[in-house]
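Just one protein chain is left out here, and the rest sit where they should.
After this line comes chain A, so read on.
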Amino acid sequence: MLSVKGLKAEVDEKEILKGLDLDVGAGEVHAIMGPNGSGKSTLAHVLSGREGYEVTGGSVSFEGKDLLDLDPEERACLGLFLAFQYPVELPGVNNTYFLKAALNAKRKYHGEEELDAVSFMRLMKERLKVLHLDDSLLKRPVNVGFSGGEKKRNEIFQMALLEPKLAILDETDSGLDIDALRVVANGVNALRGPERSMIVVTHYQRLLDYIEPDYVHVLAKGRIIRSGGKELALELEEKGYGWIVDEAAA
């Protein structure tokens, strides 16, 4: 599915990722944890193709394609999805319209017929039901005036509609109270499947109580310094990051 080898990336000529390796197989959920400034969000952005990040070494292959060679929209159409830490407001752009445009862009890319309004509404209702969400957000402009919880819910809903092969959740738990966290995590769990891989980027173990990962990786100073099962997250919760970082440095 995804294979990252020796990935190096800079922001403003400062090296953030310093040779990162990561392999994600189909249907796997990987948690990436790490202290502030370790490069977690940079990884999420480099994978999704954001401008301003310069890749200086290594390779990323996604389903056999050279991911770094593709525009963000091509990556999205191929099945990569980034759930934003801070979803962006689009004033005046109706949420339903935005979702329909996104879905149809993807369908068009794959040579499929675009969905008309009626079929789209049907699909949308069906997905809302799966996620136990109501449609109150869909009539509003994209993310405008949404609460933190609403914005994250909206990201998960987009993911449900776009059905990515690989979803990257960038600090999806940040700014959420425990109820909102539960709603979002339930949504994510409902979307887990053998064909859908996920990379869950998070500070805290808390989210992983709800979204149980298959693998946990510790990212520090631009490298993955330790990988393990979900028990690694519990250990981190107990001891903090310091000891692993020290061990890795030793």
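The rule is short, and it goes like this: a contact is a pair of C-beta atoms (placed from the backbone, for glycine too) under 8 Å apart; a residue touches a chain by one contact, two chains touch by 3 or more; residues count from 1.
Please note the rule applied: contacts and distances are computed from a predicted model.
When the listed names "Tryptophan synthase alpha chain", "Fe-S cluster assembly protein SufB", "SoxAX cytochrome complex subunit A" or "ABC transporter permease subunit" are checked against UniProt, the chain not shown comes out as "Fe-S cluster assembly protein SufB".
If you put the hidden chain back, the residue from A:Leu162, A:Val183, A:Val201 or A:Leu219 that touches it is A:Leu162. Note that of A:Val55, A:Val93, A:Ala190 or A:Leu234, the residue touching the chain absent from this view is A:Val93. For the chain left out of this panel, the touching residue among A:Ala26, A:Leu68, A:Ala102 or A:Ala248 is A:Ala102. Where chain A meets the chain that is not shown, the touching residues are 48-52, 71-73, 75-77, 81-82, 84, 87-94, 97-98, 101-103, 105-106, 109, 141, 158, 162.
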